[in-house]
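For this view, one protein chain was removed and the others were kept in their places.
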Amino acid sequence: MTSPTPAGAPALIAMRGIVKRFGEFTANAGIDLDIVAGEAHALLGENGAGKSTLVKILYGLLEPTEGEIRLDGRPICFEDPEAARAAGIGMVFQHFSLFDNLTVAENIALVLPRGEKLAGLGARIEAVTKRYGLKLEANRPVWTLSAGERQRIEIARCLLQDPKLIVLDEPTSVLTPQEAETLFATLDVLRAEGRAILYISHRLEEVRRLCNRATVLRAGRVVATCDPREQSARALAAMMVGSHIVDVRAKPADAAGPERLRVEQLSLPAEDMHGVCLVDVSMQVRAGEVFGLAGIAGNGQDELFAALSGERLAAQSGAVRIDGISVGRDNITLRRQYGAAFVPEERNGHAAAPDFTLSQNVILSRHATGGVTSGAFVDLPAARALARDIIKDFDVRASGADPAARTLSGGNLQKFLVGREISRNPSVLVLNQPTWGVDASASAAIRQLLIDLARQGSAVLVISQDLDELFEISDRMAVIHDGRVSQALIARNTTREEIGLLMGGADMTKAIHAH
Amino acid sequence: MRIDLEARSAPSKVIEFCAPLLALCAAVLIGGGCIALLGKSPVDAFSVYFVAPLAEIWSLQEVAVKAGPLILIAIGLSFCYRANLWNIGAEGQFVMGGLAGGMIAIATFDGAGQGVFGSFWILPAMLIAGTLAGLAYALIPAILKVKLGVSEILTSLMLVYIAEIILDYLVRGRLRDPKGFNFPQSVPFDDVARLPFLMEGERLHGGILLALLAVAIAAVVMRRTLFGFDVRLVGSAPKAARFAGFSDARVTLAVFAISGGAAGLAGVCEVAGQIGQLQPVISPGYGFAAIIVAFLGRLQPVGILIAGFVLSLTTIGGEGAQISMKVPLDMTRAFQGILLMCVLAADVFTRYRMRISFGGRA
Partner (left out) sequence: MSLQILELVLVTIFSAATPLVIAAIGELVTERAGVLNLGVEGMMITGAAAGFAVAILTGSSALGVLGGMAAGVALSSLFGVLVIFLAANQVATGLALTILGTGLSGLIGAGFIGLKREATAHLSIPLLSDLPLVGKLLFGQDFFVYAGWALVVAVAWFLTKSRAGLTLRAVGENHASAHALGIPVRRIRFLAVLFGGACSGLAGAYLSLAYTPFWAPGMTGGRGWIALALVVFASWRPVRAFAGALLFGGATVLQLHAQAASLGVPGQLLTAVPYLATIIALVVLSLRRRRGSVAPASLGLSFVPER
């Protein structure tokens, strides 16, 4: 399928029949993509649809198994990203390819073509950042910068080489709504200069606002091309998923029940020089409610999660209470025994051991509450049975009877891990970014599970940077910024803008709809 | 030329079993090449190294005698390496174990201090003292690691040199046999301070039984207990282990204690079994060779049992080769290094598929 090229303009980039296989897995199964100068082209698709693989091929990071790329009509073959950059392709990565201990200028210097002198780099950086309104200090080390500033480095790094095409992979996932607006303004300027933009995002409203063409991928193939401005976000979502997504049943909470999780003036020093310290965090989560905690990554979410789970201990035992019991000085095993359960952000390596089987990963958290151990010994048959039950009850697709955790897809592993915790009916459940990198149908299933658990009388705390998700499931919300947590707001009485301002660090004491 | 590695979705059982065998074959071929370079016949060398020691009862006994400490130490080290902690100072812990046990034997020499209790307690006391001494010596790097974050690799290794110097100093000084014509060695231990011999010929002593016992215990602990699960989890995914509620500090101390205790026990078995007295040097490098045994055995108890015998075989063979073929003893050391490298290289194939491409892009 060829995309309708607007006004018959010649394609700047033409990718034809791109196939990429990793072992037995086919990530791209024959993709065609045309990009015209001056357009903003959206690349849409679920996690695992093949978007990242395709742009890595375009940037010379991966070598296609089959297929051809043409630049201005000439077939090209990028040996490495340096060749792609030289040909005028710039890339802004989702997980920034920056070096924390190097300065802004050093980070930029790394991608300059071989042989280019470092002298005068500072002046050139200043010229570019000024021209596009990207505020940056050349001599600051990266680890002191916010996510927005880091992204500006990546963009400035691209622009220094005067690219014809800029690829942005999920650029707004780490930005506040206000920072995103600034980014869009920059992108508009770049387009006006005749540069093409390939924009990858799962935020469909953004795509509709920014892009004039969209290519939709599903399971490694192009399933649709369209003008996103003429489609509803819902219609775009249906193209991505291939079926209708069930809405989460969000019936309002009953009159809020008793308090089950209480955090009181919790402060925690940073663990290392790149860490965030928690300052005076207080909040309460009641039985029956889903409490959403919004915030941009790196504002203390991981530290708060560790303090709640007991992976790090608070100074005072009263700083964290589960069902009235002071647990601030208790370890995670004891907190589990008091009825709490936890699902951390990182699936492979934190919530689960990637090389361990699913049944062993059941033991990982469930040994605290019994059923999979007898005395000092592990009860392997019991663990296997429990893993089987979780796989069945939570619709986990796994190959083989008891495969290693790392062989599961993100969505299926997350369903398994959420199921591992929910299946013991916890009184308090704390989750960090529960649907990050999870496909749409699994995300919907997980959100439904969380609401159902809350309605049965548990207290559910969801830490997430996905505002859509939080507005969909939360009864009350708060924002974490720079290690501080705002007052709680009633979700249905608040707006994205208000939360966005708090995420950007607006004065927390002035929150209007204080509860 | 480019080498690309593709992760396997699941480690292949067949390859996991074959990898150490393949590595052994590769090392034998490379070693044969080295021998040829020295101007000797590799075929003769192969028979001297791998066949001759198996041909006679006494040399078979010798193989088992040397395999004992290797297995015992390697079993202990496997706990450390499973937890991704690097105790490379087993040699020092072995020396300290031998020294502590030996000091009891010297103190009770010739019936001294046996009093009303008789002598039945001496050997058990030596074994316990040796184990505890090795354990305590291993806890030094463990505590420095847990409390101060000092790299256990360097400290445990430095402690080897220190242990060797202490032993050397004491054997030349305070512990020297006063009637020993000024030779730097202690009194020969009494029979009650010696491990019983298992076979005629006074070679094979009870140490090998302790090694077998350690293999059995390790097999159960590793596979069946929560502690074994804990150790493997800390090594495989440390953050997940913390999430599981296991304390890395406790695991660090525990695995160092286990490996140090095992090495100390091996040390006391060596002086109470094989040597029968203290000498300035009591280990022909068991503590380092055991590292190879641990990896050659893929850190699995039964694998270590087999690997211990294989490595012992090459050591005995090396001694034979020195006598009959004038091949320097260092050949054995070099061969062991090559073997460990081959094992580590072969390990790659259990985790990855390799693709080698030549020239430009395919």
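By letter and in written order, the chains are A and B; residue numbering begins at 1 in each of them.
Rule of thumb we're sticking to: a residue touches a chain if its C-beta (ideal position, glycine included) is under 8 Å from a C-beta of that chain, and two chains touch if they have at least 3 such contacts.
This structure is a prediction, so every number in the text was calculated from the model and none was measured.
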item: Shown chains that the omitted chain touches within the full complex; value: A, B
item: Which of B:Val65, B:Ala193 or B:Leu340 contacts the chain that the document leaves out; value: B:Leu340
item: Which residue of B:Leu226, B:Ile292 or B:Leu313 touches the chain not shown here; value: B:Ile292
item: Selected residue (touches chain absent from view) among B:Leu24, B:Val65, B:Met103 or B:Leu157; value: B:Leu157
item: Touch list for chain A against the chain that is not drawn; value: 22, 60-63, 80-85, 93, 96-102, 106, 109-111, 118, 272-274
item: Residues in chain B touching the chain absent from view; value: 3-7, 34, 38, 81, 86, 88, 144, 148-151, 153-155, 157-159, 161-162, 165-166, 168-169, 172-173, 288, 291-292, 295, 328-338, 340-341, 344-345, 347-348, 351-352, 354
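Quick note on the criterion: only the chains that are shown with their structure count from here on.
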item: Whole-Å gap between the CA centroids of chain A and chain B; value: 47
item: Touching residues on chain A, where the partner in the complex is chain B; value: 22-23, 63, 77, 79, 309-311, 331-333, 336, 342, 344, 346, 349-356, 360, 363-365, 367-368, 373, 376-378, 380, 400, 403-404, 407
item: Residue ranges of chain B touching chain A (in the complex, touch as defined); value: 6, 9-10, 224-227, 229, 232-233, 236-237, 239-245, 247, 353, 361-362
